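Other chains of the complex are left out, but the ones given are in their true place.
Letters A and B mark the chains in the order given here, with residues in each chain numbered from 1 onward.
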Amino acid sequence: MTTKPSLRFGRQMVAIPGPSIIPDRVLEAFSRPMPDLYAGPIVPDATEVREQLPGIARTEGECFIVIGNGHSAWQMATSNTLAKGDKVLVLEAGRFATVWGTYTAVSDIEVETLEGDDRSAVDPAAVEAHLAADTNHEIKAILVAHVDTASSVRNDIAAIRRAIDAAAHPGLFMVDCIASMGCEEFLMDEWGVDIAVAGCQKGLMVPPGVAFCWAGEKAAAAHARADQRVGYFDWVSRRDMSNMYSYYAGTPPIAHIRGLKEAFSIIEEEGGIEAVWHRHAVLADAVKAAVAAWSAPGGMEFNITNGANRSNCVTTVLTGDLDHEAMRAMADHQAGLTLGLGIAGIPGFRIAHMGHLNPPMLLGTLGTIEAVLHASGSSPADSGVAAAAAVIGANL
Amino acid sequence: MTTKPSLRFGRQMVAIPGPSIIPDRVLEAFSRPMPDLYAGPIVPDATEVREQLPGIARTEGECFIVIGNGHSAWQMATSNTLAKGDKVLVLEAGRFATVWGTYTAVSDIEVETLEGDDRSAVDPAAVEAHLAADTNHEIKAILVAHVDTASSVRNDIAAIRRAIDAAAHPGLFMVDCIASMGCEEFLMDEWGVDIAVAGCQKGLMVPPGVAFCWAGEKAAAAHARADQRVGYFDWVSRRDMSNMYSYYAGTPPIAHIRGLKEAFSIIEEEGGIEAVWHRHAVLADAVKAAVAAWSAPGGMEFNITNGANRSNCVTTVLTGDLDHEAMRAMADHQAGLTLGLGIAGIPGFRIAHMGHLNPPMLLGTLGTIEAVLHASGSSPADSGVAAAAAVIGANL
């Protein structure tokens, strides 16, 4: 597409939907030598991190930290609550709730899917209808993603809860917040979520390696009938707070504990998780203004058709007749911007706007995409980055 | 014990048996920003790390990397090979094989224990007798630690294999190499080990967070009858090398992949894993010479009575009438040396000599222990550090 000299020789801007950009303080925490495991700051740091986690999901329930990725937290959620032959209902919308379902299937859980698509959110009315039909309550858990990292849809968790309640269904409501936690408003207790899971590498700003499982009372109670428990994930010994070996089921993740401590301090300095949500909302509005300005027949458009379901942490963009692979390559190699691939067969790219992000970073991302549009011979009628700067300006 | 001014104001020497001392290059790898996940150096780095792992355990078999600690690798070993109601035989010697057994018990595996103690190794003859009595072959797996981090015993894995063979027993032979891998000679295929597990944070010189499960053909074949499989740990999808998401069951551990790459490069530069084993053997001989010199009635002595079973990576020392807690505190706060706690009720301390370690580090550790002995009013008749320096000298 080009043989011009590359302009990328600055700090590469990596705008992929996770791992997100890690704050310097967290990277510094990752580079420290290993300490005494039984004494010194690591012990209170581990406690502090653990105690801060429920607040991030706005719950009075427990939160377990597992050394693993987001999928390990999926596993912790189901292996502590389900029994062989149980049925789960996957609420499809994009890709990841479905993959979660396949993980449960390995343990001989029956997976039923409320079908959805790649461009829209779960329909709460359909959920209600489906559950109402489950008169024997064979469905033991309902699995959904808050935000799907592939399609960038945001499901309305509160509305889905109301649908479950309307059907008077007792299934555990399990929400994958891997993309959304620390970005989108999430009120676990108020919304009636029984289990939420997340990883550390997106809104929580720490390199991948630990994951979280928040569990409310109903989930804790379900443990009694779980018959496929897994020692490594089991909640029973992990509730023993007397030492880190119990809580972490073995050697604790030193670097991650330190990184989380730094990340949570940054959240505190920002003004708490509500301030973080506010910043993501403003920055997402700027992205949406930019993509709206760029949108054109045969060209770019939002993957998610209903504006109310576009997430505040990632935006999947379809590229129509444009060559999205060439655009990504040009942004990456010529300009120093790494955009997310379209995955799950969605033809376009993904702009991440999660975690450690501020106006210069975001406007730089959007400005560079606009430059690539110009270079691709698709100069937009209106400037997206100008529209985004106006949105930011209105919020300074 | 003291009110003298502390002399600890240099680099703290942390000689605990894991996490071990991390090389600067590995710490630097941990401090890098997150990359594009789908392109760039992380992709070949992940492949390279994966391909180097079998050689480290001297096997032609597979090695799976799991984001987790050593206990997660225990879990991977058993959940891929056992069925509900199976029986495992734990070969007790020190603490950790027994704990491994308790993890399997959570999944309704029956645990039988060949009793041992805290001061000696597993007796191969007893293993043979026990297995010979299992005429129905109800025991499906034999669990043992190569080196027990608590007692510092090293079991004779080759001899135990011979005992299993002498009993013509078909059980899977599973060895916990968490303390020993990358320190002690370990010949998985030659010794007939079916599954070996390890973590990254001891001999492999990377902060805790990933673990390894090496599996030979017999173990791979056992997967067919495993009926309590766990999606996160399951070998089937992890064999799909086409992308890191399959291999790692989700988001890959970026920092750890980079750290392992550096650690394995260091091993390569040293001359390969045999050179690493040689260095550990020499350094361990130095430790043993020092402890022998210090040993006195009512004073210090080796926890492991039989010299042939003292490991090359950690040495547990009993302290007799000495106040080991006061000694540890003095070493730590006054001199800048952190020794390992005696755990599992063993009254003494542990000297780690694993991983990234050379003569100045080890002799500094031993010299400081000797200084603490002097300060404790227990000056040894012979100098341990002088004896250790002589051993090193003979190997330069």
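Heads up, the rule we're going with is that a residue touches a chain if its C-beta (ideal position, glycine included) is under 8 Å from a C-beta of that chain, and two chains touch if they have at least 3 such contacts.
Keep in mind that this is a model prediction, so the values were computed, not measured.
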Chains shown: 2; total copies of the one sequence in the complete assembly of this file come to 4
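Note that in this section only the chains that are shown with their structure count from here on.
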Specify the angle of rotation obtained when superposing chain A on chain B by their C-alpha atoms, rounded to a multiple of 5 degrees. 180
Distance between chain A and chain B based on Cα centroids, please, to the nearest Å. 35
What part of chain B is in contact with chain A in the complex they form? 12, 14, 16, 18-22, 27-28, 30-39, 66-72, 74-75, 79, 102-108, 199, 201, 207-210, 227-232, 234, 248-256, 332, 338, 341
